[in-house]
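Scroll down for the structure; my scribbles are underneath it.
Complex shown without one protein chain; remaining protein chains in place.
After this line comes chain A, so read on.
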Amino acid sequence: MKSVRLDNVSKMFGTAKGVENVAIDVKPGEFFTFLGPSGCGKTTTLRMIAGFYYPTKGKIFFDNRDVTTLQPNKRNIGMVFQNYALFPHMTVFENIAFGLEVRKLSKAVIKEKVERAQKLVHLDKYGNRKINELSGGQQQRVALARALVIEPDILLLDEPLSNLDAKLREETRLEIKRLQVELGVTTIYVTHDQTEAMTMSDRIMVMKEGVVQQIGSPQEIYNKPANHFVASFIGEANMLEGEVIEISGSTVKVKVDSDLQVEGVLDPSADKPKLEVGKKVKLSIRPEAIFEGQGQNQLHGTIQLVEFTGVSINYLVKVGSATLKVMIINKGNQILNRGDSISLYVPEKGVYFINE
């Protein structure tokens, strides 16, 4: 268990930018996730931590040891690759034993550790199987066992679930989390799937085009997105822009257009956006923060689209010039039809001002 610190790390590929000024501090035992769309530099950052790339600028520390240019085989990391990268010419047992053999442990110790690792990932009976005789999920678990058996200081996972089907993905997700909690190993996890990131992580770093957008716990990222990109990338959000017409204490009133005015409270803990009467401001309202009925921030609109998912009823509602996504939890309420008018309200804590 070690901490990982990236000190303003940048990576250039020739003149093309990989990532820029990444500064993070992963605590011992923490589950830390890099989240972002394809090509945003997640893998690049992870590979610098693993030692497959050297940063163009900045330094990397494990605890207080500078490992910026240390060879990958000297870092004591466990890494799980997107395509698993299992050794096709070896059996399951030999794959898992590889890292232990490198460490020159005795045969008996290796056997014992490998068997324990196999149990851990529920592959006890599969030691003699060839890799191509395993299903995708089993291969995934071999890769995990192989990375964990060496008792790494840091576990790195690069989109480990992306090659699995939906059902298996959920199962394996729980499995990885269980192992991580059980072993307490510092884990850095790369994904572009926000559900994975939200459910597994202690903290998330959201990236876009090589630049860090926000670092925070899943709740912070979801409830207090730092900018437009984060708000729309994580979950769904109604992004609105309007003019501040009144500030009283921490309550701010914004006019989006003549039919749509909302009031919200500024979050005392967050950095305060510089708001002034007459200035433009961006705000985000999550679909589930909008309720049907009468209350604060009363709105009236017309339904344009109805979607029933079972858990919820999703409406697209036209309010003034804006179209809002609304999600009503299904408690057996009457489902409205396209063209019906609907009354909605937004409690003031559902309105979030974006600091941009």
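Things worth noting here:
Going forward, a contact is a pair of C-beta atoms (placed from the backbone, for glycine too) under 8 Å apart; a residue touches a chain by one contact, two chains touch by 3 or more; residues count from 1.
Assume contacts and distances are computed from a predicted model.
Among the names given as "4Fe-4S ferredoxin-type domain-containing protein", "Sarcosine oxidase subunit gamma family protein", "MoaD/ThiS family protein" or "Iron ABC transporter permease", UniProt records the absent chain under the name "Iron ABC transporter permease". Checked against the full complex, the one of A:Leu6, A:Val92 or A:Ile150 touching the unshown chain is A:Ile150.
Here the missing chain is touched by one residue of A:Ile60, A:Ile77 or A:Val262, and it is A:Ile77. The chain omitted from view is touched by exactly one of A:Pro88, A:Gly249 or A:Gly310, namely A:Pro88. Not every partner is drawn; the one left out touches chain A at residues 50-52, 54, 69-79, 81-83, 85-89, 98-99, 102-103, 143, 146-147, 150, 156.
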